[in-house]
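Yeah, one chain of the complex is gone here, protein chain that is, but the others are all in their spots.
Moving on to chain A:
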Amino acid sequence: MDFGSLLHTISSITPDRPWGIDIPNYFWFTGSSAAAFIISSFAHVFGMKEYKPIAGFSLLLAFVLLVAAPMNLIDDLRQPGRIINFFFYGWENFPTSPMKWGVLLLMAYPLLILAEAIVLYRPYFTMKKGVAYTKEQEEKDHRLGVLLGAIGIPLALSVHGYTGYILGAVHAIPLFHTPIMPILFLASAMVSGTGLLIILLPIFQKFFTDFKRIDYAMMQRLARLLAWFIVIDLVIRFFWLTFAITFNNEEKYALKLFFGENFWEVLIVDYVICLFVPMAIGFIRFFSRSLKWVLFAGVLSAIGVWIFRWNTVIGGQSIGKTTPFLLEYHPHVFGFDSILSVVSNWSLLIALIAAIMALFPWDKEMANYYTKEQ
């Protein structure tokens, strides 16, 4: 309806918006976890030998990210003490509430990764106990590992895909309401997960292994992979935005308003700086050979996807449903769903990474691939 210019809202109230800073952070965590799992499956399930050295490491990373992620959700709940109600009641809404699917996935998925990690590292654990690890056992474990990985791939896709479903199902919010949202979320997740791996892998190889050497070829490979994931992400975003803004029904007015007002944050920061630049670094050999540039690309893309999550979750809610124009969001510094919550969640992630990496002999397994080469 083209009455907009003839209409002024002169008095209204400010409506409530439920989701704050925890939610983009949660989406970033689950997405990166799914991506880390998929990258580890390159070697475990698809037999791509070049990714073998980092398969174990990224599997553990996927696990840690997914243990930390749900804390964001619990913190976002207004009544976190009532979690049990989720399990007891409301099962008639199972077909129509993606949140209902999500909690089940969030419980099944980390258990599966943990099982896979235990199977993968069983030789090292049994050797530590002084028990011989037989050939027969090895074959059995290998088959089990492939099986778990094969189940894990759809589960990893679902665990992040459902978050896209949560948003896509909300027809009240034009920025959320698109069936492409789960795929869009998965594509951007691959970008952030690869970015995170690019940041963490050299740190761990350099400082926490016996061989103390960064695998530059692997870094270049990951930068290349990152660039391709960005291509996929951009293609999906292209389809999304062209349909949503150009060929849409009245939702397009809200989206034009939103993207017009947030032009700088969305187009310049998110698309150009955080996607095009890392993509160029990954594809141009001059940059991808340099560790510094690759690290830079990793950091940019990880931050870029976080901004994308923020722009989607917070930006979507900022669009007025009954009030004109946009709402503004200022996260609290302390308390539930605050900046401190997110900082705490990251601290928990770091603590968990430290604990898991200390418990699992990932460095010994990784060293196999590098000592053999020499």
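Rule of thumb we're sticking to: a residue touches a chain if its C-beta (ideal position, glycine included) is under 8 Å from a C-beta of that chain, and two chains touch if they have at least 3 such contacts; residues count from 1.
As a working rule, contacts and distances are computed from a predicted model.
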Open item on the list: Tell me the UniProt protein name of the chain this structure doesn't show, selecting from "Fe-S cluster assembly protein SufB", "4Fe-4S ferredoxin", "Nucleoside ABC transporter ATP-binding protein" or "cytochrome-c oxidase".
Closed with: "4Fe-4S ferredoxin"
Open item on the list: Of the residues A:Phe46, A:Tyr89 or A:Phe243, I need the one that contacts the missing chain.
Closed with: A:Tyr89
Open item on the list: Touch as defined at the start, partner being the missing chain; which of A:Ile118, A:Ala169 or A:Ala280 qualifies?
Closed with: A:Ala169
Open item on the list: What does the interface between chain A and the hidden chain look like in terms of residue numbers?
Closed with: 1, 3-20, 73, 76-80, 82-83, 85-93, 96-100, 103, 166, 169-173, 176, 249-250, 253-254, 257, 317-332
